[in-house]
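Missing here: one protein chain of the complex. Every other protein chain is in place.
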Amino acid sequence: MGGRRMGPLNTQRADVFRVPCRGPGDLAGVQALVDAGELNPADIVAVLGKTEGNGCVNDFTREYASVSWCRWLADRLAISEGEAERRVALVMSGGTEGVLSPHFTVFTRKPAPPGRGGKRLVVGRAATRDFAPDELGRMAQVQATAQAVAEAMADAGIASAADVHFVQVKCPLLSSAALAKAKAPVTHDTYESMGYSRGASALGVALALGEVAQAELSDASVCADWARYSKRASASAGIELQGNVVVVFGEAEGSASPLRIGHTVMADAIDAESVRRLLAGLGGTLVNLFAKAEASPNGAVRGRRHTMLQDSDLHATRHARAAVGAVLASVTGETALYVSGGAEHQGPPGGGPVAAIVRVAP
Amino acid sequence: MGGRRMGPLNTQRADVFRVPCRGPGDLAGVQALVDAGELNPADIVAVLGKTEGNGCVNDFTREYASVSWCRWLADRLAISEGEAERRVALVMSGGTEGVLSPHFTVFTRKPAPPGRGGKRLVVGRAATRDFAPDELGRMAQVQATAQAVAEAMADAGIASAADVHFVQVKCPLLSSAALAKAKAPVTHDTYESMGYSRGASALGVALALGEVAQAELSDASVCADWARYSKRASASAGIELQGNVVVVFGEAEGSASPLRIGHTVMADAIDAESVRRLLAGLGGTLVNLFAKAEASPNGAVRGRRHTMLQDSDLHATRHARAAVGAVLASVTGETALYVSGGAEHQGPPGGGPVAAIVRVAP
Amino acid sequence: MGGRRMGPLNTQRADVFRVPCRGPGDLAGVQALVDAGELNPADIVAVLGKTEGNGCVNDFTREYASVSWCRWLADRLAISEGEAERRVALVMSGGTEGVLSPHFTVFTRKPAPPGRGGKRLVVGRAATRDFAPDELGRMAQVQATAQAVAEAMADAGIASAADVHFVQVKCPLLSSAALAKAKAPVTHDTYESMGYSRGASALGVALALGEVAQAELSDASVCADWARYSKRASASAGIELQGNVVVVFGEAEGSASPLRIGHTVMADAIDAESVRRLLAGLGGTLVNLFAKAEASPNGAVRGRRHTMLQDSDLHATRHARAAVGAVLASVTGETALYVSGGAEHQGPPGGGPVAAIVRVAP
Partner (left out) sequence: MGGRRMGPLNTQRADVFRVPCRGPGDLAGVQALVDAGELNPADIVAVLGKTEGNGCVNDFTREYASVSWCRWLADRLAISEGEAERRVALVMSGGTEGVLSPHFTVFTRKPAPPGRGGKRLVVGRAATRDFAPDELGRMAQVQATAQAVAEAMADAGIASAADVHFVQVKCPLLSSAALAKAKAPVTHDTYESMGYSRGASALGVALALGEVAQAELSDASVCADWARYSKRASASAGIELQGNVVVVFGEAEGSASPLRIGHTVMADAIDAESVRRLLAGLGGTLVNLFAKAEASPNGAVRGRRHTMLQDSDLHATRHARAAVGAVLASVTGETALYVSGGAEHQGPPGGGPVAAIVRVAP
């Protein structure tokens, strides 16, 4: 797990930069922040990007953005592109349907004298070991993820699960190569394996945060028992890794960050009220929202039929991002929001977790 | 222009039924209202449907729904399907992206003793003469539409333009056959002719309602001078007619309807506030919203780039309906809303008119 | 099973009419044949249509075309629309990608004095009993289909399986209502149930024609053992029936038809050579081709990667119809061909059955 190690970690200062881009390979805005002395590339620990592809299987805008970031980081930090990829958690989410606007959210942290303004944003990271193909989408992945969440909380200086507000997981999938080595994989389909991996990862987060009890979970729970879920997990599957990378976003006393974070759960795709309450409670100026969206699996929103799951021209995740993105934009007046699809065990069926980071008086 | 003629027209009673459907050909919900004695087929003057196609060129769900309605009306009223089509203004708008739910809004009116509750909903209709191919999309269509709006206002018993809140126009397009007869048509492209016809129709509404002055308009204004628009027009082009059909929705003293109507304009696709104010001002229980949506033509929403106009996989009108539909659903808690795309001269660029019909104490 | 019963069935005369249409509801070309005295509506036993939808879940052009045909038949034959649907096997296949042209192929048969020109086209039909939800996609459906194929062969006057060249099956799916009644259905997913139903139906055809032995088949074979398939089956799942309808197309001595039929199998999507050989062997003038198309499930065509299965913007069946349709059009010089997607156990993986009907000297 890359980046420079923190000392006593609640003396860190975490910052967040939201940077618009003109395309998946456009880092001019990021470079401008560096040139202006606002952003130090060496402090970057994670990037959550929204790129303008379809967010589904053949979305190359994610890979293109990741490659561009690796190249840029390698050049700035005089390291290899492989090292850059290990150092920074690059999570690219495709799909800016409707009003959503492509952008990168860049997270930094650096040592700092303790702040005295009360709880403020902290960021922590950890990684699991690599998984065997037969472990993916099963309890082995659930438990390793839970362990990594605990480690990332320690890395962030967070003592209580109540202070965790968003957990981003990057998780592997079963590639053709992995499937060839597997004995009894959870699925033989690469695309389906992405859902299982996200689902097991989210349940791992739920387990670590006490949202679900160990006794409630078994291999059979993953992508089946939808009543078990995390209100704070956001998982994204990618082909470039074999273990999970976990980034925990929460709050701690003593953090020197000028930012706060909170979370809520949208009960369904049009639940603007929950987000309005979250933002009113947090105060401050919005830096970004982080939300998961999905088409309600029962085929209805508030009792009325929707057509997202029957549309063979347009994937349901694209419909869902367009809808949730517009609702959140109407609440915040801002369209460069992180709204991601594919929400297995991430929030209730048809709804999803939402975290908000806001800038407050330091 | 079909339907039974009204006497003194402000003694009419207008009703509105919102009926979900399971597909474009499903009129079981409508029939159930008839069987329950709530709806008299002979009173129907207009149907505004949302069907689950792509809302673009090859959307056959609109035609399928229209054909199903003609058949149903012909059977119920013992008339021919052609007569049914002339009697009732059937406006089918394709596209229920995101959370939107397919449904029909059925408008009826019948003679009734005057109501005494103040201004209430009235509906009026009129039609222009058939247009020559070279007139379409030009001042001839603008002026004939304005004249028809005035006639429909009279038919509704509305004296002042201030009491008009929504004007639905069905207008022709330039088919290949029409183009073959044209000398100097506004365009040689059938698809483009739909935009010109909608645009000229909307400017006709604006002219009739005093939103634009005669002197401000010329042939060159249509689909060019976007600063001229109506806040109350909704236009839809179809191949089955040669002239415009106009349906005016407004209010009049003496109407016996239990419904009220009001309107506003969304300044952009995420302007929930304008609609919230409209509904708060009207009071009552929502029967339906009627809105036009479009992707902001300058490529940005509140200063941030959107990607709707560059998406070659998904037409911008589909993006826009998904976004605006979700915003309106989040305001109303209801997803069976009439949100239609293609808003030339219908509201400001990137925004659009919204009308609300609500049920109040009778 | 409708239509007038034949006497000694190899004294029938079968005819085939290929009729272009301007849309899914356009039967003007069919009516013109009736008006010209060429087609007697009472003789129609089956219609295979290509309509211009996406051929996937939300393709309403199929339903729209079927409804239009029922209405037209009901009017012409003075029967109810329900009777029309039972009388004529209406099989609508969506998707005319690439050069393919929307059209209907109308099959008629009527009693006739025996022909003396050798083997000629005969058509026969039969139906299975209705299936219980738990039988669908399993051996019960396989065996009942095999039995119905035998009956349809008898109805056609075909004695030997070698004289059968194409078997079109319409089969049910597991609707939500059916799933609610099922105890242990083959799948809980409506869309997946279509594949299982088509697969079991195709295996039933293979069993009846001796292409697969009873001992080789079990419940576990369906949609799993791809080495078992029919070279002559074409199956299509629809929501409007509970049992299978089977139409057998083959040849018999004594048929008075001026048509012949033959079949081949395309080994892959670009196997033009097999079709060229088929047509050269048959001689005569092409009336229509009937083909099944699918994206090669191993992700390659002749060893080169294809991208059809990874394209989240465009369903693989649409890619496959575009490709196979163009290849067949390049062989025949004709684009109004019946090319249908979804080929479970219908031809080898990545390839598919092709039948040709040609007009020969009578």
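Order of writing sets the chain letters: A, B and C. Residues in each chain are counted from 1.
To be clear about the criterion, a residue touches a chain if its C-beta (ideal position, glycine included) is under 8 Å from a C-beta of that chain, and two chains touch if they have at least 3 such contacts.
Note that the structure is predicted; figures quoted are calculated from it, not measured.
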Since one chain is left out of the picture, which of the remaining chains does it touch in the full complex? A, B, C
Of C:52, C:135 or C:344, which sits in contact with the chain we cannot see? C:52
Per the touch definition above, residue among C:33, C:57 or C:270 touching the missing chain: C:270
Going by the contact rule already stated, which one of A:25, A:299 or A:333 would touch the omitted chain in the full complex? A:25
In the full complex, which residues of subunit B touch the absent chain? 54, 56-59, 307, 310-313, 315
Touching residues on subunit C - with respect to the absent chain: 20, 22, 52, 54, 96-102, 269-272, 301-302, 304-308, 310-311, 313-314, 318-320, 322-327, 329-331, 333-336
Using the touch rule from the top, list residues of subunit A that touch the missing partner. 23-25, 52-53, 58, 60-61, 63-64, 67-68, 71, 313
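Going forward, only the chains that are shown with their structure count from here on.
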What is the distance in Å between the mean C-alpha positions of subunit A and subunit C? 48
Please compute the C-alpha centroid of subunit B, do the same for subunit C, then give the distance between them in whole Å. 42
Return the distance between the CA-based centres of subunit A and subunit B, expressed in whole Å. 42
By the touch rule stated above, which residues of subunit B touch at least two different other chains? 52, 313
